[in-house]
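Got a structure for you, questions after.
One chain of protein is taken out of this complex; the other chains stay put.
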Amino acid sequence: MSSTDTTLGELHPQPHREAPSYLDDGHTIASWLLTGDHKRIAMLYLISVTFFFFIGSVAAGLIRFELTSPAGVVLESETYNKIFSAHGVTMVFLFLVVAIPAVFGNFFIPLMIGARDLAFPRLNLASWYMFMTGGLCILIGYIAGGVDTGWTFYTPYSSLYSNTQVTLVLVGVFVSGFSSITTGVNFVATIHKMRAPGMTWFRLPLFVWSMYATSLLLILGTPVVAITLLLVIFERLFKLPIFSPELGGDPVLFQHLFWFYSHPAVYIMILPAFGVVSELIANFSRKRIFGYHFVAFSSIAIAGLGFLVWGHHMFVSSQSMYESVVFSLISFLVAVPSAIKIFNWTTTMYKGNIVLHSPMLYAISFLGIFTVGGLTGLFLGSIGTDVHLTATYFVVAHFHYVMVGGTMLGFLGALHYWWPKMTGRLYNDTMGKINAIIVFIGFNLTFFPQFILGWMGMPRRYHYYYFAPEFQAYHVMSSMGASVLGLGFILPAFYLTMSLINGKKASSNPWDAHGLEWQTTSPPPTSNFLETPIVMDEVYDFDPVSEHEQDMKDQAEHPSDEDQGHMPGGGHH
Amino acid sequence: MANPAASHSHEHHIVSTGTYFLTLVKLICLMVLTVWIASFNLPKIGPISGTVVNQVAALAIALLKAYLVVTIFMGVKFGTKLIKLWASIGFIWVLLIFTILGDYTTRHFEPAVGWDGAAESALPREAPEDPAMPKPNDLNLKIRQ
Partner (left out) sequence: MDHGHEHGHVPGLNHQYEDMAQQSDTYIVGMWSFLASEVMFFGALFFIYTLYRWNYQHDFYVAHEHLDVRLGAINTTVLLFSSFTMVMAVQSAQLKERIRVMGYLAVTVVCACIFLTIKYFEYKSKFEDHLYPGLSFADDAVKAFGNHALENGHVAVNMNHAQMFYGLYFGMTGLHGLHVLVGIGILLSLIRLWYNRANTVIHDYVPTEMVGLYWHFVDLVWIFLFPLFYLMPLPH
């Protein structure tokens, strides 16, 4: 692992460096904080979302710690309410919605389509500043006392009765919402208009299709929650009555408008992860994605149908029964495109030439965990069972399966896959694999008992459960799992950071993957490509026969590489 | 689609001042019309009440004005297919929000009892005892051991 070893991979020789990499192009603080380079902005986002994830995780740790005892441990109920609200707000608005699009979308969309930058670089930078301003507002809100309304801010509690920092936190959410909208605008314009010659829509990597669908959701959904939360702020500050029952307003209206965005929001969280998984499975099975068109169109279908199902969060809110039936039906329908993707990914792996590097382990974990999460969503989508399961830990387990087991695994997989490209360094792949296993075990230990708890009747957002002390065994199991999961989230911070210090320099294509981003240096130069690429064929043009032959040839020449856990493409002589 | 240098009609088409001015005149006329119609209480048409007729008339004129602004002033009439699609998608998508009305039209819009001057709500606070339902103690359930 000596840093003086700069020998590059044989298979894809490094293009002759004419331009400095984007990391070397300017070392002042101003060159980072005033950059227009999408790659630098992506790194700024990476640092920010990691920071916010850490804050959300501390809150999660406190929650799990508190729930180990039926009567609570150290927190008062008021504080507990603020802690789970902080966990929700931070994780949803400051991490999940933002992470994969803002980090990997920003970094890789121009690279994958063969462009020099995004359509609107200065808007991109403004987007990051809006995100940081919103996040800072929210943090100040926490320090000043936090909110105890839950991340869903239901009225009239949030608009009239809560004495907590609702206004400040909502202003933060509002501002960071504009960051989402501008990111979506940027991506849509870029993908439509800045593809390299020959890059038709159906030659695009599926990650780009997912980001396009996500951008549609960002543009069309975020404004609705923005105005809804703005109205709650007005109701608190100016007593502008919209949702207050005293004056004839309807609190359920808030729920309709809130979930009109927040359901598409969960698709904003998962679609990018779908895109990442498509990339990982295709490249590490060394096989063309099965049913490329189906996977591409299913992303758009999920985006469209996702706008029609918000009422399934409101089955017990006095929503009309007829409307509930319609929502339940469409919720079942929206499961279909997701299932199509799972089948296609699994079929891609069948008779593929699977290579189990760490990103692939995350992708395979995703397949199993997301399927469980998706299927349990169906229990919640059918009204009869939802009446019993709603507002219990079953719901909590379901959404953590899809959000942590889905989006977070997608994020980690993307981080491990694209780390060499973004930083130019190789990390220890064995550590990566061990970490993937730790995350998998920790995750299931944390959240599977919660399904059982919910089925048995443990309510969510409750500080204590002394009325049912038999739940304690499951809670303790869950908390133990949370410790393991926490370890799995902290370890990458160490071995990935270590790779920056003494990792081997990466070649342009250490995974031997397909895609325009692997045709340029690691890390890429500021203008991404030294020559505008011209695309002749679709991106996943793996030929299984020649891949196998190449693999046999590699094995014959370098038998020891795989055993030592080294990543290929970094240590060939 | 992928060739960025392909020219598009939008860039070269310069609309005449006359067209713009005529559109302005049409818009002002429509505005005068809508104010004038609003001063009448229109009669009912079939089962549709007069109020609705008035409202539909006002909205129809507003839609016409909007159509003129979008197609002529915003240039959508002379734009590419993508622009036409993008211009319509916002307005079509906004109709989705109006599907929330599906909830309110299929149930009674109910202010809470005692507030807002409402004398009583449609549903009584305490549900009357339904003799057919078993009482909790009759169920003989052992939920906790």
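Here the chain labels run A and B in written order, and each chain numbers its own residues starting at 1.
Criterion: contacts are C-beta pairs under 8 Å (C-beta built on N, C-alpha and C of every residue); 3 or more make two chains touch, one makes a residue touch a chain.
The structure displayed is predicted, hence computed values, not measured ones.
Asks: Pick from A:Leu96, A:Ala226, A:Ala296 or A:Leu380: which residue touches the chain that isn't shown?
Replies: Touches the omitted chain: A:Ala226.
Asks: Among A:Gly145, A:Pro241 or A:Pro459, which one is in touch with the chain left out?
Replies: A:Pro241
Asks: So that we can see where the missing chain sits, which residues of subunit B does it touch?
Replies: Touch with the absent chain occurs at residues 4-8, 10-11, 14-15, 17, 20-21, 23-24, 27-28, 31, 34-35, 38, 41-42, 49-51, 54-55, 58-59, 61-62, 65-66, 69-70, 72-75, 79-80, 82-83, 86-87, 89-91, 93-94, 97-98, 100-101, 104, 109, 116-117.
Asks: To test your reading of the contact rule: which positions on subunit A touch the chain that is missing from view?
Replies: These residues of subunit A touch the chain that is not shown: 18-19, 110, 115-121, 123, 181-182, 184-186, 188-190, 192-194, 219-224, 226-228, 231, 234, 238-242, 246-250, 253, 257, 260, 527, 530-532.
Note that in this section only the chains that are shown with their structure count from here on.
Asks: Taking each chain's centre as the mean position of its Cα atoms, how many Å separate subunit A from subunit B?
Replies: Those two chain centres are 33 Å apart.
Asks: Which positions of subunit A touch subunit B when the two form their complex?
Replies: 192-201, 220, 224, 245-248, 250, 252-253, 256-257, 260, 307-308, 311, 318-323, 326, 468, 470
Asks: Subunit A touches which residues of subunit B in the complex?
Replies: 1-4, 82, 89-90, 93, 96-97, 99-100, 102-107, 109-112, 115-116, 144
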